[in-house]
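Handing you a structure now.
The complex appears here without one of its protein chains, the remainder shown in place.
Let's turn to chain A:
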Amino acid sequence: MDDFQAVRDLPILIGAFFVLTAAIGVVRFPDLYSRLHASSKLVTLGSAGIFLGVAFALNDAAAFTRLAAVLLFQFLTTPLSAYLIAQAAYLRGLPPILGDGQGGGTDEWGALGRADEVAQADREALRVLAEEGLVDEG
């Protein structure tokens, strides 16, 4: 029994390490966009490690099938929410910090705070919500 202790605990330790670095990254990185990198990537793998360790500890088939479902949805939804947060912040005019202080760092989109792009994104969002019957068309 104790021989397997390390196999069970290692994924939890690795997962906890990545979640810790995510927290450190969110505190240390300079702006919303770079913080999103830390929170989306590191939390996804970190929580995957913790879930895997828990499944090993419970050690029955149901735990592993639930683990697979949880991971699938986590991998699909976490980066999409980062995408939406970054896009909303950018279109509403939050300037990203660019470059490493020695020049460089281009913005190839260049739509920062542009009113027409904001309006288009809003119209698109409203259209989707109306299609789903969540808001009145208008």
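Quick note on the criterion: a residue touches a chain if its C-beta (ideal position, glycine included) is under 8 Å from a C-beta of that chain, and two chains touch if they have at least 3 such contacts; residues count from 1.
Definition applied: contacts and distances are computed from a predicted model.
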item	value
The complex's invisible chain, by UniProt name, from "ABC transporter ATP-binding protein", "Na+/H+ antiporter subunit E", "RcnB family protein" or "Branched-chain amino acid transport system permease protein"	"Na+/H+ antiporter subunit E"
Missing-partner contacts on chain A, residue numbers	17-18, 21-22, 24-25, 28-31, 33-34, 36-38, 40-42, 44-46, 61, 65, 75-76, 78-80, 82-83, 86-87, 90-91, 96-100, 104-109, 111, 120
